[in-house]
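All protein chains but one are shown in place.
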Amino acid sequence: MCLAIPVLIKSIEDKEAEAEVGGITRRISLWLTPEAKVGDYVLVHTGYAINVLDQEQAEETLALLREIAESEEAG
Amino acid sequence: MKYITEFRRSELAEGLISHIKHGSKTPARFMEFCGGHTVTIFRYGIRQVLPQNIEMVSGPGCPICVTANADLDKAIALAQIPGVIIATFGDMLKVPGSRSSLQKIKAEGAEVMTVYSTMDALKIAEDNPDKPVVFLGIGFETTAPTVAASILQAEEKGIENYYVLSLHKLCPPVIRALLDAGEVELQGLVCPGHVSTIIGSHPWEFIASEYGIPCVISGFEPLDILQCVDMLVSQVEKGQSKVEIAYKRGVRPGGNRQALKLMEQVFEPCPARWRGIGEVADSGLKLREKYQRFDAEANFTIEPGPAVEPAGCICGDILRGVKTPSDCPLFGRVCTPESPVGPCMVSTEGSCSACYLYGEGLGG
Partner (left out) sequence: MEDKILLAHGSGGRLAHDLVEKSFVKTLANPLLARLDDSAVFEVSGRLAFTTDSYVVSPIFFPGGDIGRLAVCGTVNDLAMSGARPLYLSLAFIIEEGLLLSELEKIVNSVRLAAGEAGVEIVTGDTKVVPRGSADRLFINTAGVGLIPEGVDISGDKARPGDKVILSGAIGDHGIAVMSQREGISFATTLKSDCAPLGGLVADMLEASRNINCLRDPTRGGLASTLNELAGQSKASIRIEEKDIPVREAVLGACEMLGFDPLYIANEGRLVAIVPPEDADKILKAMKNNKYGREAVIIGEVAAKPPGRVVMKTVLGAHRIVDMLVGDLLPRIC
């Protein structure tokens, strides 16, 4: 359930933001993520940001998956 | 697209699949609760790449599928009140109620509008001040805070004609009910990703501590599911049972405090009816007294008529993971996406729909 995708915040006005994904821009609500800043990636579900994506964690996860892939290839 | 396409890369998938195959020795049945996970699993053919000893079974995590006929009938009855505009997510349109569906009554002239967001519903209310606009509140803890926010916005802006029919449901209580029913033996749970974004990881602790079942919170891309399975396998092989977050970029242990705050401000738990499971205490949300003026149940006389379940439909059993779509006598014959009998076939996330559309087992 709960389709939510990462979008990039381009600008903020009051409790709303212009967000972009793949060249598509849409107005989203920041009512649930008042801490979001321009330049953040947020997960958007039905027009509302539900989380500020943790970019560091995203990179760490990818690094971990790369490690697993490499060790499997070697092993 | 950043943070989406990276988590679909085939070479990383290969690594995970290989790691799972090497690590998994014990037969294990894992349940994915969340409809979004069901879709990913079917869409990418994840069952086909997992080793034979791992069985994936789908649970009642599709909010459309678990909406009881009686509740859908309420929505249909509301839509039939002259002058009322119903704003709904697209998912609900084709689901058959006891006698009709929102799509059918729309064709008969009822004003039913599909929206992507409550923001759109609020706009419809603003553009049509003389007509009551009722938003169909479907969804779990991911969606409920957005609906709470819409009510607070309506209050702020002085929008007098916006209402919500709350059919929202909560996940942890129903998982407990499912486990208590003891119909399906599970060695692991793929925990909902975005529900956890809101509620955090603590609400799932009871599954690991009281029932001894490993839990891993997963994202929605194919690599996320594979990583989750990999972590579940690891717990199973080590004899552990704890709650882990695989979806670290999207979930913090404490969840989203602001979202929880708004949800608790506007809603309170109430008993709710789950299709195939029955009534589960404290598993639904209703509007608090303070927000009665937005509550469709309190402001309209809703006469849905008697609730009727379709004969032969075993959606309930499928939702509980007890049966699979191919066990259903109606599947693919009488019940198809073009003419669905039960919600498991209508909802894009329903097991039957996913199974039918993606033809699990065919091809290859």
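Letters A and B mark the chains as written, and numbering starts fresh at 1 in each.
Following the convention adopted for this analysis, a contact is a pair of C-beta atoms (placed from the backbone, for glycine too) under 8 Å apart; a residue touches a chain by one contact, two chains touch by 3 or more.
The model shown is predicted, which means the values in this text are computed figures rather than measured ones.
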Hidden-chain contact residue, picked from the options B:115, B:215, B:233 or B:296: B:115
Field: Option touching the unshown chain, where B:90, B:312 or B:329 are the choices
entry: B:90
Message: For the chain not shown, which residue from B:24, B:58, B:100 or B:143 touches it across the whole complex?
response: B:143
- request: Write the list of chain A residues that the hidden chain touches.
  value: 1-3, 5, 7, 21-26, 44-46
Statement: Residue positions on chain B contacting the omitted chain are 1, 4, 8-10, 13-14, 17, 35-36, 39, 42-49, 62-64, 89-91, 93-94, 113-116, 120, 124, 138-139, 143, 222, 337-338, 347-349, 356-360, 362-364
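The rule we apply is simple: only the chains that are shown with their structure count from here on.
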- prompt: Which integer distance in Å separates the CA centroid of chain A from that of chain B?
  reply: 21
- request: Over in the complex, which chain B residues touch chain A? Could you list them?
  value: 1-4, 6-7, 11-12, 14-16, 18-19, 22, 34-36, 61-63, 89, 116-120, 139-140, 142-143, 145-146, 149, 152-153, 192-195, 197-198, 220, 223, 227, 230, 246, 248-252, 256, 258-259, 262, 349
Task: Going by the contact rule at the top, pick out the chain A residues touching chain B in the complex.
output: 1-6, 8, 21-22, 27, 29, 31-34, 41, 43, 45-48, 50-51, 53-55, 57-58, 60-62, 65-66, 68-73, 75
